[in-house]
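To keep things clear, I will list the structure first and then write my remarks on it.
Just one protein chain is left out here, and the rest sit where they should.
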Amino acid sequence: MRLADHTTTTAAEALESVDVAVVPVGSTEQHGPALPLGTDFITADAFAEAVTDRDDVAVLPTIPVGVSEHHRQFHGTLWVSPETFEEYVTETIEAVASHGVRKAVFVNGHGGNVNALERAARRLRGDGTAFAPTWNWWESVPELSDDLFDSDGGHAGPAETSLLLELAASLVREDALEEAGDGVPESWGKSVHGASVGFDTIDFTPTGVVGDPTEGSRVAGEELFQAASEELNALVDWLVDKPFDSLRSTDHV
Amino acid sequence: MRLADHTTTTAAEALESVDVAVVPVGSTEQHGPALPLGTDFITADAFAEAVTDRDDVAVLPTIPVGVSEHHRQFHGTLWVSPETFEEYVTETIEAVASHGVRKAVFVNGHGGNVNALERAARRLRGDGTAFAPTWNWWESVPELSDDLFDSDGGHAGPAETSLLLELAASLVREDALEEAGDGVPESWGKSVHGASVGFDTIDFTPTGVVGDPTEGSRVAGEELFQAASEELNALVDWLVDKPFDSLRSTDHV
Amino acid sequence: MRLADHTTTTAAEALESVDVAVVPVGSTEQHGPALPLGTDFITADAFAEAVTDRDDVAVLPTIPVGVSEHHRQFHGTLWVSPETFEEYVTETIEAVASHGVRKAVFVNGHGGNVNALERAARRLRGDGTAFAPTWNWWESVPELSDDLFDSDGGHAGPAETSLLLELAASLVREDALEEAGDGVPESWGKSVHGASVGFDTIDFTPTGVVGDPTEGSRVAGEELFQAASEELNALVDWLVDKPFDSLRSTDHV
Amino acid sequence: MRLADHTTTTAAEALESVDVAVVPVGSTEQHGPALPLGTDFITADAFAEAVTDRDDVAVLPTIPVGVSEHHRQFHGTLWVSPETFEEYVTETIEAVASHGVRKAVFVNGHGGNVNALERAARRLRGDGTAFAPTWNWWESVPELSDDLFDSDGGHAGPAETSLLLELAASLVREDALEEAGDGVPESWGKSVHGASVGFDTIDFTPTGVVGDPTEGSRVAGEELFQAASEELNALVDWLVDKPFDSLRSTDHV
Amino acid sequence: MRLADHTTTTAAEALESVDVAVVPVGSTEQHGPALPLGTDFITADAFAEAVTDRDDVAVLPTIPVGVSEHHRQFHGTLWVSPETFEEYVTETIEAVASHGVRKAVFVNGHGGNVNALERAARRLRGDGTAFAPTWNWWESVPELSDDLFDSDGGHAGPAETSLLLELAASLVREDALEEAGDGVPESWGKSVHGASVGFDTIDFTPTGVVGDPTEGSRVAGEELFQAASEELNALVDWLVDKPFDSLRSTDHV
Partner (left out) sequence: MRLADHTTTTAAEALESVDVAVVPVGSTEQHGPALPLGTDFITADAFAEAVTDRDDVAVLPTIPVGVSEHHRQFHGTLWVSPETFEEYVTETIEAVASHGVRKAVFVNGHGGNVNALERAARRLRGDGTAFAPTWNWWESVPELSDDLFDSDGGHAGPAETSLLLELAASLVREDALEEAGDGVPESWGKSVHGASVGFDTIDFTPTGVVGDPTEGSRVAGEELFQAASEELNALVDWLVDKPFDSLRSTDHV
């Protein structure tokens, strides 16, 4: 069910069968010349949609601005600090837990959010409020991604391009995909003798893109979306099956 | 224009003509038995939509969870602390200002957000980052509201009920409007000898509603929406006309 | 009783019959050319004095600097941030609660303090420490104020002018009252199409005053003071009558 | 001059000749069975009064609650955290500095405030806002104190008892002085093999007193008050003579 | 040079030729039954030692407690929060930068520190204070590690075991290596359908170890240490060669 569509009265009843809150979290940030700034919340939103018809799931509204300062040099990128993002998502989970839903999944569309989400989840588990792991769609189907594309899934690379063609084709500037991949690296970051020195995206990619976006296709996007959606459903099944107490922090040995 | 629909490249060009960022901010919170939990972001969203086709406006994604702890006893209410909300919106405006858009309007659907938004706006103006006042739709057309309804516009009262009937009728449980208004007060809060002692909504309304929702109608909603949308457009015009320097903090006398 | 006049030993005994702590909170800020910078703590102090001879009340020392940044452009205004003020008053109440006095009233002389006081009170109630509403004298006798003056009570307007003439006439520059009211607005703030754009007092009043101060008189001040003092006494009575548990936060429905 | 007695208009003129802001800071805390809880702000207030008629001084309102958690076990003690107190005084000085008064003295009545005041002063000097040392009356006349009393000045000991007899005799319970000094230590704190283990006053004094209060007298109080007041005046003279730039932080060698 | 061995006078001269500060950062945390709790600062220390004789390097004292809460269930683990660790290292770099050394390397012995170090480095670069990337020894020689061991380098696995045998053999309990590797996973963490659910080490390894420690040897340790030390030297060379301005954050496109 979608929480915000309910009134407080119908929510009272619907929440009785809900076991897992799903919180889509994205970002509004550059995705190169061809993909929309909203890419990461569009994907998060779409994956959350894939579990919305479950009675044991409450999908919360999508949080659209994330940890993206490293994209700030590119026009249109929005960001908040990791601390603010962590607080925002932590308190949102605390709220839903106050209504009795103490398992949650962050359905995440943006790699930059991961550390903050993990700190949030650690706090929530640590004080016994909730068990709230992060689900990153790109980590749920790594082999498929390898099968589909020669290059790395990347940032605004073939995987995201494919997904957007599937989910929001009207927002993809297909004629810019060639330019998007021009002179970009195969993988994220920049390393010198074991030290990571690529602080900002602009330090290692001229267009903001990583991976070859021209490899993307709607067909690949459909396949990725289906496969990853199944993984998300399986994750929710796993969470539903686990008693909450079995998910708590382990005691000192 | 809608920022998130642009790629970074097309945003670069489009932002050149943008003068005002519009940030819809709402809440996910109880609106009594008849209106959806998403009421406040649905209205914020809809009003922002009313200025989306302007080239001098960039509409940002909607921020869906706000300052609503005082509704926490009712099922489904989400909230973050005033401090976290203030940070989240302040940093979002700082980001958009970094791309050259230094006037903004918070298009706000929730009274509980107002103080935090005003603190944010004060900071942003104080350090010269941006001029970002808050526009509350219900304050833009007070006379119309008085004309349309006998009771106060309220919370989940006749004004919001009317707007929702206009904007998202499928989410309104019209058969629950009667029950929603049962035993509720005419106006917000609870005062004892000059001291406000209504800390939480539940302290002064049994259903979570203030004002008589049965007074609401789709026709009234349409009228409210049109009138307030015109006010918002007029506010944007006013901002566009003002040179940024004329909006800065005044110096010491 | 006045807490600070007691020794710890006599306080031990006196506190046994005390049910309500009274904390006068004011500000040191511009009140136009005619009223002293100390206006808001002078009034808070005087109202607290009106309940000092009650055995069931402990009056704490007056907190003299408040949330007044919006008056900063006028000479002599002092201020602290809302966060600092909130902390200062919250911790003061926590201290008095540690001695067994868990009901309190902020006797407040300054509108700018209200939001911070309400956040403090929410925290104190939320964690079960104390019930500490804010009493604003101007909200305790709104009809009387309307009866006495044609214009709004205002800031440094007729109501405060009257009170100061009653309470501290030697600090009122009566010959400046005319100048004080020159070109000032009837009511607080500045609104454009539903958006509040009067961030600082100086944005909407040239002298720092709101309302017509020449309407003020010692006689009106005496009347205001008596009437509001009675309201404060009635509020204390109400608090004394309420069992502490009946004032706690309500549970989830 | 006393700042709060001025209107903003007369303050504008008076502040032109002011060179030093004087901020009385005290505490509301146990001073044993014989002295009032307000002892520390009463003394701070009185010393500030001693420089009020200087045109080059602006006396600010007295800050009455300080860093006194270590007295919390005794009835009536109020306190805020060191961080909150530091913020409150720092921001107050920032405010007065914004009106052009960039030298200040904290006239301090309470030893527990010293560390927080010093951190505040370091910040204010470090960022170039103000030079704001702390004046502790008991450190201005150490030899006189040694001459007047056999025992240490102490806490609620002979020095404070004498001052209170001079400044607020009606609040001193002289018949309790004997009991106050019963079984109390000669000096502050408790040390074990070089480690300070006296965290709270109650850890080392049964009545809350340190030093023999029966040694106190009004005559000694008068002498102390005169001598220390002269020192404060001399400090203000010293500050007035120093160009502000000569008081700034020194550069790196 | 080692900074702490200098007096301030000799440091003044020596710092003139220093271009890069090296800050060893480790942790005190469980490394299974066979390796000492100090493993991570011992390795950090040793690698820093490898560049100590360079005149263009100042080695700072080793920071011994890091971000290790996820090992807390095992005896002896110490930790601070990520925020505290980030502050501690950030301020340390700010201090050394105040003496003119604005390039730095965190020589890091602990994976759990990485995110906090990267946030610190981002802040330091963002405000123009310093360029301070993190060097993780295990990321400087990944191929060698793959060549030397069948299993992953791991936590307290073959790579760390080898290094400790080389650097501090007396602290390795070689007779416990077998037990250490009993039932442990090949790689870090625990993933369910794309979600990381291994919050604490104890969630996925019974002994606290990851990777097979019995593969470790002193010879492998020597090889790893030499190879990685060369990489660190090469990184320092790279930093020395880069003008500071070329390392600053890039401007908006």
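Every chain is named by a letter (A, B, C, D and E) in the order it is written, and numbering of its residues begins at 1.
We take it that a residue touches a chain if its C-beta (ideal position, glycine included) is under 8 Å from a C-beta of that chain, and two chains touch if they have at least 3 such contacts.
Bear in mind the structure is a predicted one, so any value in this text is a computation, not a measurement.
**Q** Given the contact definition stated above, which residue among E:P64, E:P133, E:G194 or E:G221 touches the chain not shown here?
**A** Spelled out, the listed residue whose C-beta touches the missing chain is E:P64.
**Q** Decide which residue listed in E:G76, E:G128, E:P142 or E:P206 touches the omitted chain of the complex.
**A** Of the candidates E:G76, E:G128, E:P142 or E:P206, E:G76 is in touch with the missing chain.
**Q** For review purposes, identify every residue of subunit D that touches the missing chain, sorted by number.
**A** 69-70, 72-75, 82-83, 105, 115, 118-119, 121-122, 125, 133-137, 139-141, 191-197, 199-200, 202-203, 228, 231-232, 234-235, 238, 249-253
**Q** In the whole complex, what residues of subunit E lie against the chain that is missing from view?
**A** Residue positions of subunit E that touch the missing chain: 3-12, 15, 28, 30-38, 41, 60-65, 72, 74-81, 84-85, 87-88, 91-92, 95-96, 98-99, 171, 173, 176, 208.
Assume only the chains that are shown with their structure count from here on.
**Q** By mean C-alpha position, what chain is farthest away from subunit E?
**A** Result for the farthest chain: C.
**Q** Write the angle of the rotation needed to overlay subunit D on subunit E, where the fit uses Cα atoms and the result is rounded to the nearest 5°.
**A** Best-fit rotation on C-alpha atoms: 120 degrees.
**Q** Take the average of all CA coordinates in subunit C, do the same for subunit E, and state the distance between these two points in whole angstrom.
**A** The answer is 56 Å.
**Q** Averaging only over C-alpha atoms, locate the centres of subunit C and subunit D and give their separation in whole Å.
**A** Comparing mean C-alpha positions, subunit D is 27 Å from subunit C.
**Q** Just curious, how far off is subunit E from subunit B if you go by their C-alpha centres, in Å?
**A** Here subunit B and subunit E have centroids separated by 48 Å.
**Q** Mind pulling the subunit A residues that touch 2 or more other chains?
**A** 12, 72, 74-75, 98-99
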